[in-house]
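A single protein chain has been omitted from the complex, and every remaining protein chain is retained in its original position.
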Amino acid sequence: MNFDAIVIGGGIVGCAIADRLARERRAVCLLERDVLGGAATAASMGHLVVLDDDPAELALSAYSCARWRELAPQLPAAAEYRATGTLWIARDAAEMAEAAHKQRRLAAAGIASELVDEAQLKLCEPALAPGLAGGLRVPADAVVYPPVAAAFLARRAAAAGADVRAGVNVRTLVDGGVILADGSELRAPRVIVANGCAAPELLCSVPVRKRKGHLLITTRLAPTVNHQLVELGYIQSAHGGDGESVAFNVQPRPSGQLLLGSTRQFDDLSCEVTPRLLARLVERAQAFLPGLGSLTALRAWTGFRPTTPDHRPLIGPWPARPGVWLACGHEGLGVTTALGTADLLAAQLFDQPLPFDAAPYAPARFAAQVSHAA
Amino acid sequence: MRELRTEILVVGAGPAGIAAAVSAERAGARALLVDMQAEPGGQIWRGQWNKATDPAARQWLGALRASPVETRYGLRLIDLPAPGLAVFDGDSGPLRVRCERLVIAGGARERLLPFPGWTLPGVFGAGGLQVLAKNGWPVAGQRIVIAGSGPLLLAAAATLRGLGAKIVRIAEQTGWRDLAGFGAGLLRHPRKLAQAAGLARRLAGVRYRGNTWVAHADGDDRVRSVTLASGSHREQIHCDALAVGFGLLPNTDIARALGCELRDGAVWVDGHQHTSVAGVYCAGEGTGIGGVDQALAQGEIAGCAAAGRAELAGAALARRRQSDRFAANLRRHFVLRDELRRLAEPDTVLCRCENVRYGAAATCTGTREARLQLRLGMGHCQGRICGAATEFLFGWNAATPRPPLAPASLACFTATSSSENPPQDPT
């Protein structure tokens, strides 16, 4: 069979790309080996957040969050899109100063936010521990339930003519197409590898590593939380070093449950919960939300973030293989940046005007290391 | 976190677990017996601890009282984070147990299947209402309909009648031919036959119907009536309670979480009740539904074997062989009929915890998709109820259990590392 493009990977990024291409009337095929919206998409929190510590990340996340806001009215109720906003929490004066810097950086990208002092913090989030210095409120940030959002995009793609196949494994990439596990061949001049942590299984030189994370969800009797709450130290945890890190990151679910995150570790490739990390996650959350003490945990799980050496995603052509394009390596921002990734990649695929500068995400930045790899 | 050390940890204090713990101590080992109920006895000997009327219960609960077995009740197994380490949660907070060997005696649960009205208050499992009543649930003077499948319906009816309930109907989905076949099979098991004869006496005058199943239940804030089906015939019966169970299922979550091999939905064990995982034994209903005699025999064998003295369990080995045949007879004659797959309507709740409807679930390709897209099986019971239903209805495989094996206090997770990572003050 012949397509304009084949997208490998039915996570949020692959579904968004398939949706974007199908609605442009391209003949697109989406291949998912398990179920739509599984793997990292299913394991994620679904926090749609503008991150500003790197100008490229700011451009991609700010653009994508705006695209989510446009999409929101069309999402099914089960996608649970809610503009909770993000409340970045400052523990002390030094972090309040960091909050003020953050506000300026966000403002430069057109993102409104407001500084919150100790008293205002108590008012908008009464469950937080006393003694916190304040924070920065970013009202336009939102949350979404990613597996349903991914399946919605895939369904919409299919309605626009895309050939969406779940439970289909790609055995290998060939020039101008892919060979499936059953030996059959699908042909397209553009093959987009959007399968997150599994990218190196098809392209061994793609620099994507798994970074394990833990999440825990409580039952419904949690203290009331209104925003997605994140400690300002989160960025340091997310980007700093290769060691283990734990940061306070809590999301209120519409059901009244709280989703507690987040941990990061490279060394552990087992999908089992690591008790030591889960304990640090819970202790960190309790330090900010003392009322968690008597709560009941409903479930805990792990997932793997697809990470690149510079923590930026790979979006664009893969120089080592003509006709192969990458849309992977989004680490913890795959859900946030899925729609922007789709727009940026589609523009590159079909020589359209770019929505923002593609250079920072170009896979070619790692090409020197892989020039003689397949 | 409080911590205990023992040689043999026995999880579950029903007949199998009691026999395992007592036998292990007799064989010279130290045993700790833990159960989530407030007292020992499991479901079958519920309420017998302080006033045993059943001879086997009197014998074994007496033996447990007289033995040096250490016991902890009101504690539920949450996690097995490392070999030889178990974390429990309960009223008095979390408890960590270090052990050398583990005997799983987690018993069985009832298979509940969705039908319109099954979530109404006053609709129970058949064994469910029986054990609730043994713990004081008021049934005196209540009009109760019992439906479903298996000998448990009769046992439940006898218990409830003994507590003053009016059993207005017992509806068994199995046809008369299989019921007769099962009865003939009982002739080879004198104790079972005596039990059956006793039940018959206690149920004299109760209307028992084969080939009959529940079609739907109706009510407002609780159940008021049930409609039974038999072929194309429908009959509505007013009732205060409806107890419906479709047989028993082995509880395998602990064994599966440890990676033990399963066969036909039950934990595989060798002749010494040893599972496929080193140092882990399983006894009783978890290895296949076989009733109290099999549970006791397997418990004795598991306890002796876990204590390293398997040769002491000789007599129990012979009893186990006889009970195995009873279990096979049970399986052969109570096969669920196809009509039960068509009771739920599109808007009938299938996953009670997350309120997922049958119609939505039926559009999914399997457990994984239904979990992610609909949150089916993602609530409190963690798919223990709807997982068995979707296996029967759609042929789906149940999800692999993950810790926490049941919802648990957050304290169960923090204290495991408190010595290495003292909680940090955010300020």
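The letters A and B name the chains in turn, as written, and every chain counts its residues from 1.
One rule holds in what follows: a residue touches a chain if its C-beta (ideal position, glycine included) is under 8 Å from a C-beta of that chain, and two chains touch if they have at least 3 such contacts.
The working rule: contacts and distances are computed from a predicted model.
Name of the non-displayed chain as stated in its UniProt record, restricted to "ABC transporter permease", "(2Fe-2S)-binding protein", "Nitrogenase" or "Imidazole glycerol phosphate synthase subunit HisH": "(2Fe-2S)-binding protein". The hidden chain, counted over the whole complex, makes contact with A, B.
If you put the hidden chain back, the residue from B:17, B:81 or B:128 that touches it is B:128. Within the complete assembly, A:219 is the residue of A:120, A:219 or A:236 that touches the hidden chain. By the touch criterion stated above, the residues of chain B touching the omitted chain are 36-38, 43, 74, 76, 91, 109-110, 112, 119, 121-125, 127-132, 135-138, 221-222, 349, 352-355, 379-381, 384-385, 407, 409.
Across the interface with the omitted chain, chain A contributes residues 219-221, 255, 294, 296.
In this section, only the chains that are shown with their structure count from here on.
Touching chain A in their complex are the following residues of chain B: 79, 81-82, 365-366, 368-369, 372-374, 378-380, 382, 402-404, 407-418, 420-421, 423-427. Those residues of chain A that touch chain B in the complex are listed here as 34-38, 42, 78, 89, 91-92, 129, 131-132, 147-148, 151, 166-167, 216, 218-219, 231, 248, 273, 275-276, 278-280, 282-284, 286-288, 292-301.
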